[in-house]
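Chains shown are a subset, placed as in the full complex.
By written order: A and B. Residues from 1 in each chain.
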Amino acid sequence: MNLEKVAIVGASGYSGEELVRLLMRHPGVEIVALTSRQLAGQTVETVFPRFAGQRYAKLGFIESDVAKIIATGAGFVFLALPHGVAAEYAQPLVAAGLRVIDLSADFRIKDSAVYEEFYGTPPQAPELAAISVYGLPEIYREQIRSAQLIASPGCYPTSVIVPLHPLLKRRLLKPASIVINSLSGVSGAGRSAKTELLYVECNESVRAYGLPKHRHLAEIEQELSRAYGDAVTVTFLPHLIPVSRGIFTTITAAPADDVSPAEIFAALADAYAAEPFIRLLGENGAPDTKNVTHTNFIDVAWRHDPRTGRIILLSAEDNLVKGASGQAVQALNVMCGWPETTALL
Amino acid sequence: MNLEKVAIVGASGYSGEELVRLLMRHPGVEIVALTSRQLAGQTVETVFPRFAGQRYAKLGFIESDVAKIIATGAGFVFLALPHGVAAEYAQPLVAAGLRVIDLSADFRIKDSAVYEEFYGTPPQAPELAAISVYGLPEIYREQIRSAQLIASPGCYPTSVIVPLHPLLKRRLLKPASIVINSLSGVSGAGRSAKTELLYVECNESVRAYGLPKHRHLAEIEQELSRAYGDAVTVTFLPHLIPVSRGIFTTITAAPADDVSPAEIFAALADAYAAEPFIRLLGENGAPDTKNVTHTNFIDVAWRHDPRTGRIILLSAEDNLVKGASGQAVQALNVMCGWPETTALL
């Protein structure tokens, strides 16, 4: 495994921290720069005391400056920035020939009008969205290999697209019947000091939010439509629950005409049996987020409800790993031709 | 307010404890007996240290014996027993002329075949199920006034029936389109020493369970069908989340043909505007279980999703209060002709 130099831009949040945790143990990676506007000058162990005594503990954060990043000799750059600011880094880095893995939504949406509808402003760099590859290796593995810009998927979308994609691609479900219910841990809301994210506000409580048009719907529908070959519009119901990590998604849908439950279940097995990070728990399985937190696995199970005719799909993942940083490292592994599970199993 | 003597049978679990908490402050009630097979001889403050220093702290638990209960002179008896054992108390108590409020499922299901389908055994006392009144005051207030046996609703069913009942009664929704997603705190599973209910097993975790045919579906569909006037079959997706108390329910459904969202929302307002325990948060409201825990309120809000045409209904309640013991006390208030909010506001 030849050593690749890697930089992480905007490494002060939860997905940045998780990238450091994963890449620290990666045998093919040397982290050459961590950048942050607020933390420049501080060390990894100061910002993340968890990492004291480990490989990069003394590494200092530098300014989030493109020239400085390029000067480190990095071949790969992860962008772990808030929405709306990735373009100013991605454009010059891509132009300079670096390969970029962006964890924001900025390059995920191919249709600028859809981006604007859901995010309220036009995309900053539609030409980059056009060349980006959606970084879900189980679906876009081949395109990821040679991609210069990865738009790494959102946490909710991963939990939704993985179970639905093969079924829509094979046209086994009626798209208009799909209802998606998702429960997310609080780290999904980021590390910002907002009153509604305080311990006392979230503890012993649960609420739905972002109804009926959460931003992640844009990428969910884009990818489901690409799979189906026609526009797919779905209901998406996100909830915030008092756990630090984890997403649990429960989807109901009606089978397409003349499609049996067995065909649907077989399609999932067919699509994913060989995937190292998708664990198919089957018709009796019971996903539980505690079995996937701190791992890159997504657990998928299903049921048929003969009373209503509906299919029920269940998935569980860690929103910061398979839903963010783990998936980004998985994409890196694909881009570098390394075993896909490197540093992730 | 004339004083009524009240007994609680099987007072050792969470709903029994909650009954004691509520009735302790009730100006119309004297608790004359608490019974328990395991705890007979112990006092309230020993079993529930929380109640030390309060009104019934020194009251002793007696055996769960019908003759002893009748001998206390109680006019009202709450049964807070596991499913399947209420009949042996309810039959002689009702025969002796006492009024009984049962918190189990044993008398909720009118159709014995449905009971057997969902509970695995025939009902023990179908003749009592036949005369029981389903104890949801917002729907069956008149029947509750004179009822001798109340089948107090389940926690999930309350959270589902309250928002859906007026809409199905007015035939404003397509019943076959209904998908119900519910999240419950762990107290809903009772106070039994099971490995899967241990702190470490539930903390930082979430899972769906009881799919696709949770027992509460029996009473959900019974009541929705009675409202609609025809058989209603729905999808019900219960989840266990790491909070002690609280149920959050999110329901999606398609409006009936030619029905506007505004008509649907108006029907909710029309049905419940005067109800003291149903708080209608409207089209912009965001129910959150932290606002209803330790209260008898159920908060209800709604959305219209023009993209899919679906209506989204949201409800939040405390599973032990409006979902169990609070609702049972509310029924007692109705039965006694007291202000319905007595001891509950």
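Things to note:
Note that contacts are C-beta pairs under 8 Å (C-beta built on N, C-alpha and C of every residue); 3 or more make two chains touch, one makes a residue touch a chain.
What you see is a predicted model; the values in this text were computed from it and never measured.
Of 4 total copies in the complete assembly of this structure file, 2 are presented in place.
Everything below uses one rule, namely that only the chains that are shown with their structure count from here on.
In whole angstrom, the spacing between the mean C-alpha positions of chain A and chain B is 39. Taken in their complex, chain B has these residues touching chain A: 176, 179, 181, 183, 201, 204-209, 211-213, 233-235, 237, 239, 241-246, 248, 250, 252, 286-290, 293, 303-305, 307-308, 310, 312, 314, 316.
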